[in-house]
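The complex is shown incomplete by one protein chain, all other protein chains being positioned as in the whole.
So, chain A:
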Amino acid sequence: MTTGERTGGRPVGRVMAQVAMVMNLDKCIGCHTCSVTCKQAWTNRSGVEYAWFNNVETRPGQGYPRTYQDQERWRGGWVRTPRGRLVPRAGGRLKRLATIFANPVMPSIHDYYEPWTYDYDTLLNAPLGDDFPVASPRSALTGEPMQVTWSANWDDDLGGGPELARHDPVVKKLGDKVRFSFEETFMFYLPRICEHCLNPSCVATCPSGALYKRAEDGIVLVDQDRCRGWRMCVTGCPYKKIYFNHKTGKAEKCTFCYPRVEVGMPTVCSETCVGRLRYLGVVLYDADRVGEAAAVEDERELYRAQLDVFLDPDDPAVRAAARRDGIPDRWVESASRSPVYALAKRFRVALPLHPEYRTLPMVWYVPPLSPVVDTLTSTGHDGEDAGNLFGAIDALRIPVEYLAELFTAGDTEPVRLVLRRLAAMRSHMRRINLGQERDGSIAEGVGMTGRDIEDMYRLLALAKYDERYVIPTAYGVDDSDRGVIDEIGCSLDFEGGPGMGGMGGVPFGEASGRPDAASVETFHALRDRQSGEEPAAGRGRVNLLNWDGNGRPAGLFPPRGGDHDTDGGGGPSRPV
């Protein structure tokens, strides 16, 4: 692709690397496997019962927490002042501190949902009687009996019907364009994790400076030792992907499974995605232009502005600048094979979620084209003919306007281009599959070449594990730095400490002491994987962070008779 104009004639500024994700929504079947495995790995602890670092919501729908996209109400993200500066929407530094005693725009637990468990004890201990014992729900907050009336995906698959879906903030914006009658309704799934933004407003609103963006890989993390529980980040994040652990009094968020990513493994949600719809890769960007891109006046320009921040890893000038800024060559190599860069910038089929929040999010989406082909075919047309497909895009069940509100601040042109490219890919590939002559005009019609389309097809339809997840190991985990991780792994292994299976002496109740489970297991997993021959085994509990995708995770299923290896058949094997 072009290299010269990548930097707009300006010298390349400070180069930084970001491990980013693209999700292909056409393939999402809404199975929630990503959510469940993420929960199993990160939030199966008290205090974060209600938290889903990964959730899958049905669109149209209210989302999780309810109506989080309504920034008039929740005040997340940034706003541009008339003078062109960016300020967190909920207010600048002084206002943050003035409202620190009671955050006026923090969602309550009921905007997420009240977590619950079931009274299983009744099932086991109910006396003999005429009535069958039932396990009734109990609030996980108070232990009292409760009525379950909402959850993280209560309106899954349009459950609750138009009465609930009408409260979708995007639907409210579009008004009459979205219909809910049975014949005209539509839905698709939107899996969401933390966006690990280039311009994170959660970091900006943290008074303690506990939230930070990692310079090496761009992952946004909360320093649990520095967080003081002021809760401003919950408001600051427009995606509401920061959760307040009500037991420890600290903020928690999606970690992009950094312990896995550091050793070159995909995140748990990506690893376990049955649709194989997630792509992980490095994107190089010009850190000096982030502020400028986030502050462009017209919010519809934000998508293009963010694309301009991305740097072409094959550009010699960029390579030189990357070396100058201390990015290892293997990261630059990785960036040039990055499926994320390819989908977002080379093919332009991935779009950011809600760019109008001005955070420059780094988890992008290929918008859904289906079921347009089936719809066309069922009406007697040739569903994969390019002309028919292009014509049908504006008549899609999923209105282009709805997608545009999600991905391009309401600008329908980029969405239309993506859908046309996806449609062109179908027509182009069908001709190849049927042995017909290639029709160059199909690709040209959407501004691509046949070669581009075939590459894009490979990435979207065939890409194997190693093509979907192109992740270099972290700086310092290379052979030259062996030993660094071991040191970290040992630091919690003191007598009675969490590393030895206890929580140490906790003089101030369960909220005090040290971070537990997740990080500890994480570091053990890292060490075990580095030093062991076999998949790391958990310590008496299932931990999917340790699972490398081969066979059955240890401890998840009861052992089979006489079966000692955990690599038994039946499980999906990693494609090579």
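By definition in this document, a residue touches a chain if its C-beta (ideal position, glycine included) is under 8 Å from a C-beta of that chain, and two chains touch if they have at least 3 such contacts; residues count from 1.
The rule is short, and it goes like this: contacts and distances are computed from a predicted model.
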Missing subunit (named according to UniProt) among the choices "Aminomethyltransferase", "ABC transporter ATP-binding protein", "ATP synthase subunit b" or "Nitrate reductase-like protein NarX": "Nitrate reductase-like protein NarX"
Residue of A:30, A:133 or A:229 in touch with the missing chain, whole complex considered: A:229
Full-complex contact with the absent chain, from A:42, A:150 or A:244: A:244
Given A:154, A:180, A:212 or A:465, the one touching the chain that is not displayed: A:212
In chain A, positions touching the absent partner: 88, 93-94, 96-97, 100-104, 106, 108-109, 139, 141-144, 199-200, 203-204, 206-209, 211-217, 221, 223-231, 244, 246-250, 262, 474-476, 484, 487-488, 491, 493-495, 497, 504-509, 511-515
